[in-house]
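Only a part of the assembly is drawn; its chains keep their places, and the rest are absent.
Every chain is named by a letter (A, B and C) in the order it is written, and numbering of its residues begins at 1.
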Amino acid sequence: MGKVVTFGEILMRITPLGNKKLKQSNQLEYYFGGTEANVAISLSQFGNKTEYITVVPDDFIGSAVKSYLKQLEVNTDSIINLNHPLGLYFLEVGAVMRSTKISYNRAHSAFCNIAPNMVNWDEALEGCEWFHWTGITPALTENSYLTLKEGLKKAHAKGINISADSAYRKDLWNYGRNAKDVLGELIALSTIFIGGVNEMNEVLGTDFERTNEDFITASKLLMKEYPNIKKVADKRRSSLNANWHKIISKMWDGSQFLETKELEITHIVDRIGTGDAFAAGLIHGLMHFDNLKALEFANAACAIKHTIEGDANLLSEKEVLNIIEGNLTGRMIR
Amino acid sequence: MGKVVTFGEILMRITPLGNKKLKQSNQLEYYFGGTEANVAISLSQFGNKTEYITVVPDDFIGSAVKSYLKQLEVNTDSIINLNHPLGLYFLEVGAVMRSTKISYNRAHSAFCNIAPNMVNWDEALEGCEWFHWTGITPALTENSYLTLKEGLKKAHAKGINISADSAYRKDLWNYGRNAKDVLGELIALSTIFIGGVNEMNEVLGTDFERTNEDFITASKLLMKEYPNIKKVADKRRSSLNANWHKIISKMWDGSQFLETKELEITHIVDRIGTGDAFAAGLIHGLMHFDNLKALEFANAACAIKHTIEGDANLLSEKEVLNIIEGNLTGRMIR
Amino acid sequence: MGKVVTFGEILMRITPLGNKKLKQSNQLEYYFGGTEANVAISLSQFGNKTEYITVVPDDFIGSAVKSYLKQLEVNTDSIINLNHPLGLYFLEVGAVMRSTKISYNRAHSAFCNIAPNMVNWDEALEGCEWFHWTGITPALTENSYLTLKEGLKKAHAKGINISADSAYRKDLWNYGRNAKDVLGELIALSTIFIGGVNEMNEVLGTDFERTNEDFITASKLLMKEYPNIKKVADKRRSSLNANWHKIISKMWDGSQFLETKELEITHIVDRIGTGDAFAAGLIHGLMHFDNLKALEFANAACAIKHTIEGDANLLSEKEVLNIIEGNLTGRMIR
C-alpha cells in the first residue's frame, strides 16, 4: 500500500489543567495538534505509511514537533525549517453549559511564512496513494493557498486519491481571497468531499437544510459541479452539553445513501480533533473496507477519539473495529 | 452605579486532588472562599464595583488573601489585619453516592476576633448601592453579630438595598444567642430575602412545605413580619447524586410568583459556592434587569458555577446571559 | 470478635494520570492492590481485626507494602520476605467505549516463590473467625496452590468460616493443574461461595444461564456437591459503558433467594477492586447482620467503591450503612 500524505500547519495546544481558567493556575499542559497532523498520526496508528508536510522553527520547539511526529511513526522528511515561531493556541476547557474558549497565536507562524517551491512535491508524493487537505490551509495566507494548490495539481496529475475536508472557518479568511472561489478551485482537484450540508452550502452558495434528503441533493449537486468528487461523507454531532455528545455519520457514495448507527459519548475526555479522527477513519476505511464499513469505521474512530487526551486519535485499527463490532461497554482487557 | 459591599469571613479551602481522601496523598490544592467574598468576586466579574470587608492575619497568608481579592478586582481597603490565623476548612470531595466531607478550623480565626468599632462603616458604605450579608456572620460570635448589626443599621439609614441570605447552619450558633431572634432582627433591616421555605420556617417559626404554594404564602408572611423585605427569591436543587444536579429558581416579588426554567448539570466540576453564585446573580440582575430576567440570570449563574473550580463564580455577565439565551451545549468559542 | 485472615498476592498498580496512554506522559501514580489485600483492608475499615498473609521483597518496596497495610490497620506479622521482586501491573484507564488495559508483571514475583511450610498457619489462624481466599491464588503456581490448601485444611479443621471467591481467570492457569479440579478441592473446604452462574458453571462443568432461576438451581447443585457451602452470593454488573455501571446483588442462602435494590454509578472514579469491596462487605455483613442486610451491605460497599481512588474500599461501616438507608445523593457532610 502506498503512503498517505497530508499538508498543513501544526500547532501547539497550551491549556490549564482540568477545567481551570488560565488565571487560576500557573500549571499548563501542552499537546501538538493541527488537523492534517492529526489525520496523519491516526492513519499511522492504523498501520498505514504516512508523511506529513509542515513548517517548524529551527530550535528546540521545532525539534519537539518532529520528535512527536516520529514517536507516532509519521515521516517527517519533507518538513521545512523556518526561523519563525510555531503557531499555537491557548485553551480553557469548559464543562456542561460552559463553553471551551480558544485564543490563537498563529497569524505569523512558521507555516504562514511558507512560499511556493519550498515543498519538493515530486519527492513528497513519490509512492503516495492518498493526499488529504483541509480548508484551514488555503484560509491562512496567499502563499499557503498557492503551495497547497501546487501539491494538489501534482497529486491530481498522478491520479492520487484526494480527500478534501472543507472545514470552513470564517474567521481565518483574512488575506483577501474569497473562500468560496478558492475552496471550489481546490475541491475540483479532489475525489472525496468530507463535509455536510453547511460545508456544501458554503461551496455551492446554496441553502440546503440539515436533513438527509437535502444532504443527498446537495451531494449530487456538488458532484455535478465538481465531477472528480466521487463520495461525500460527514459526521453529525448532537450535543447534550459540553460533556455529552452523540455522533452519527452519513455518506452519499454516488449511488446510494449510507448511514451508521449513532454512538453516544456520555463522559467526554477531550473533544479536540474528533473531526480529524473521522477523516482519518474514513480514509483508512476507504483504503481497506467497503463503503459502509468505511463509514462505520470513521464514525467509531470519531466517537472513541472523545476518550483520548490530546489532539490525535492514538487507537489502533483493532480498537476501532472493536467498536463497530458492537463492544461499547469499554470492558477491561487484561 | 454605586458599589456593592459585602462583609463576612474569608476561609481557605484545602483539599486533596480529585476524589482522594486526605490520607491517600500529600498533595493538596487550596482556594479562598467564604460566602460573602464569593458574592463580591462574582459581582466584580459581572462588571460591578465591589468592596469586601473581612479580617485577615498580618502575614504571608493575609497577603495572599488580599492578592486573591485584588486579582479579581474586589476593593480591599477596609480589610482589617489581626494577629490571629485565617479560618480554613479541609474538604474531601465525594462522588456519586459518596458524600463530600468538610472539616472546619474557624472557631478562633482572625475574623472571629473582630469587635465593634473596628470597621469604619461610614467610609466603607460611601458610594454604596447594595449591601449583602449572610446568616453565617451573626452565627459566629457575639462580636461578629454586633459588627454586622452596626453595618446594617448604617446601611439601612442610608437607604441602601440590603440582601439577606439567611443561610441557616445549626452547627455554627454556639455563642449563646438564639438564631431565630438574631436573624429576625437583621432581616428587619433588609430589603431582599434570599432563601426558601426551610429558611423562612427557621425565621418565622412555621413549618411550611416545599411547594410553590407554601413558598408564596411563607413569603407573604415574611414580608408582613418584616415589611422592609420587598422580594423573596430562592434556588431549588434536585440532586440525582453528587455529580448530577438540577437547579430551578423562584421568586415572590411582592405581587407575583416567578419561576425559571430548570437547568441540568450532568457533570459537576465543583459545587462549592453555587448558592453564592445565585446570590450574586440575583443582586446583579436586580440592579440591571427586570425581576424575571434577574431570576433567570441568578439561576443560570448558579448552574454555571458548578463548572468552575474553586469557590467563586469567575464568569462574566455575557457568559451568564449566554445561558439564559438558551445556549446550553457549551459549544467551543474560537 | 475474632479476626479475619486473608492470603494472596499483593500487587503494585502503576498507571498514567487521567486517561492518558503510557506513551503520552512520564508521570505515573501507584497504588497497592491484590484482591485478598483489598478484602482485608476494607474489613479493617469496617472496624474488624484483620491479618493479611503475603510475600514481599526485603527492600524499600516491601517496606512500602507493609507501611501501606499498617496505615490501614491490617496486621502484617505473618508476611514473608523473599528476595524476589513485587508483582505489579500497568494500567491504561479507558473511558466510555474505550477499554481499560492491563499489562501484568507477576509471573516471577516474590509471592510466586512461596513454598509450603513458609507460612506458620497455626500462628496465623489463632483467634481467627473467618478465612477468605480467591481463585487467583491457586491459579498462580503449584506452590501457591499447596500453601493455600495447607491453610484451608487447618482453617477447616478449626471450624473457621471460609469464604471462597472463585474469581476464575483463564489466563492465569499455566502451571499444569486443571482449574476445575483444584477449585473444587478448595471449595469443598469452604462455607461461603462468592460467585455467580459463570463461576458455578466453571466449577460444576454445567452451562446454566444468567437468570435468577438458574442461579438458584446452580446454587443448589453446588451445595449438593460441596455440602460445606451454606450460602452462595454474587453481585451482578450492568455496564452502560466504562464510566456508568449498575450493581445488583443476589444470594441463595440455602433456603431462600434474596436480591438487593440496584445501585447506579453514573460517574465511576475507579472500578478496580469493586468485586473485592463486595466480598469484604459480604463477610462483614454475615459477621454482623442478617442475610438480607448483609447482602445489601455488600452491594452498597461494591457500589460506593467505584467512587474511591485506588484498589481498596476505604469507607467506614457507617458510610456504607448510610447507602443502604437510601442516602444516595452524596450530600455534603460539614
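One rule holds for everything that comes next: contacts are C-beta pairs under 8 Å (C-beta built on N, C-alpha and C of every residue); 3 or more make two chains touch, one makes a residue touch a chain.
Please read these numbers as outputs of a predicted model, since none were measured by experiment.
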Entire complex copy count, 3 subunits given: 6
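Just so it is clear, only the chains that are shown with their structure count from here on.
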Self-contact between copies chain A and chain B, residue sets same or different by half: different
Where chain A touches two or more other chains, by residue: 267
Of chain C, residues touching chain A in the complex: 18-21, 23-24, 94-102, 104, 169, 171, 239-244, 267, 271
Of chain C, residues touching chain B in the complex: 71, 263, 265-269, 303-304, 306-310, 314-315, 319, 322-323, 327-334
